[in-house]
Each structure stands twice: as structure tokens, then as C-alpha cells.
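Heads up, one of the protein chains got dropped from this complex, but the rest are sitting where they should.
Moving on, here comes chain A:
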Amino acid sequence: MRHGKYRFIIGFLAIPLALYGVLVISPFVQDFQISLTDWTGLTPDKHYIGFDNYRKIIHNHLFWQSLWHNILLLLIVPVVTLALGLFFAFMLNVGGRRKGSASVAGVRGSGAYKIIFFFPQVLSVAVIAILWQQIYNPDPEEGVLNVVLHGIGLGSQAQSWLGDPKLALACIMAVMVWANVGFYVVLFSAGMSSIPTEIYEASLLDGANRTTTFFRVTLPLLSDTVATGWVYMGIIAMDAFAYVQLMSVNNGGPNEKTDVVPLLLFKTAFRDNSQYGLAAAMGVAMLIVTLVFAVLTLRLSRRERIEF
């Protein structure tokens, strides 16, 4: 009996594990292997050069600056996105005025809002980036944002947005938040709908207002979903490649103020003399940072699960 059980389990696990090994583990191993070479990606020949590529990275100030931008993204984008996502989801599902017998309801028109919030999720990143490039166009007659600023009498606040070293990274962050918030509204809405209404009714009977309900009931019961969202958003923030590559001026500019590690990696591998080995080493560094982030997040957010 026991023997058969193992065969049963192995039979189920073999295929997924093999796929995981080929599609996930093996590229990691290869990446590490390539990072120890001077491979150009153009020939089958490569020479092992030990940890030279890693030494180069450590002395590359641009790498550290890019990593710092990634960390800024990591600190700001998930917090803002998840906070907005939570707020919107709460207003759409719980935050409305009570009407009739329903004790818990969203604000008026919440169905339509849900669709509107989710909309950017349907667009590809390239579309979003091009769209926002027009919005950020510094021209006072063509750039949507500057036109609006002029229209409401704030013409003096018009900026060159992506061309301004102080604003560029913030501009890109705003787009990342805009593009991702809709998904979390839907995710948190689903989470909230699984919270039993009795808990809300009980808290209402005790006289809890919207703010208290949110912080004392909704947020604690959603903590698992929030933690998962945090990891996802963290990974998006650690990447940010497509947003920066498509939107930033001069490929991570102005003056390298928006460069991120994945973009640096891309430029190293595909543009700057085809240094696949060095780029692979950057990939390994990114892997380590991402792993640390994921482990920390899951550790810190571990808590007792409430069954309902």
C-alpha cells in the first residue's frame, strides 16, 4: 500500500517537475554559467574568466545607480499601488451608503468603476507607454497634461515631464501605478467578497465607521491577498524594463536618472559590444535581490490564517 502511494505521487509530480526543471531551473543555472564567461552571444566559443564579471559590476557606479532606482521603485510603487487598490476595492464593495436591507454595499456605479479601473490591464505595456508618452509630451498645445494645466490656469506648472531629471522617474512610477492598480482592485474585490457579511454587520452594530471597518475588519482579513499582491508588485517594480525602455529619454535618461538594472542588462547584452557574460552576471545579481525581497516579504507577512 505504502509503496503504491509513492508511485502515485511520483507519477503526478514527475511531469510538472520536469517542466519546471527545464523551463525555470535550467535557465537560472545557464545564466550563472554564462556569467562566468566572456561570451559575446555571437559565437559558440566562450572562455571561463571566473568572477571577473562580478568584479566589474561591483565597480560600475551605473549599476549601483540603476539598482538604487529599482529599490526606489520597489519601495514606492507597490505601496502606492496596493494602497490605492485597497482603497478603491473597499469603496466599491463596502464603502457605500447602506441602502435598504443590504448592510454592505459599494458606492453608486461601482460596477462601471470596476470595468474602468481594470481597463489598463487589458492594454499591453507598449500601448500604455506610447499613450503616456503623448500625455507627457511637453508641448503646451499637444501634450495632454500640459494642455490641462494651461486650461485650469496652472500653465506655470507645465513641465517637460520625462525630460526633467527630477521628475522623470516619478512620471514613470505614476504610469506603473496607473497600469497595475486595476488588477489589484479586482483581486481585492474578490478577497473582500469572501469576507462574511456577518462580520461587517457585527462591527456596524458596534458603531464602527468606514475607517474603522477598513482597518479593523477588511485589512486584517485580506492580509494574505495583500502579501501576495506585494510580491507580485515587487517583482514588477524590480523589472520595470518595458516602461523605462519605452518611455524614458535617451534609454534610461535624462542623465541616467531613470536607468534600471534590467535595462542596463539589456543594453549590455544587446548593444554595448554584445557582452552576454557581463549581462548574465547582472541577471544573477537581480535574481539574488528578487529572492531576498520575496523571502523577506513572505516571512514578514506570515501570520495565523483565519478560517471562515
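The rule is short, and it goes like this: a contact is a pair of C-beta atoms (placed from the backbone, for glycine too) under 8 Å apart; a residue touches a chain by one contact, two chains touch by 3 or more; residues count from 1.
Just so it is clear, contacts and distances are computed from a predicted model.
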The complex's invisible chain, by UniProt name, from "Nitrile hydratase", "Hydrogenase maturation factor HypA", "2-oxoacid:ferredoxin oxidoreductase subunit gamma" or "N-acetylglucosamine transport system substrate-binding protein": "N-acetylglucosamine transport system substrate-binding protein"
Touching residue (missing chain; options A:Phe88, A:Tyr136 or A:Phe293): A:Tyr136
Hidden partner chain, residues of chain A it touches: 1-2, 5, 9, 13, 17-18, 20-22, 25-27, 29-30, 33-34, 39-46, 56, 133, 136-140, 142-143, 146, 159-165, 248-256, 267, 270-275, 278
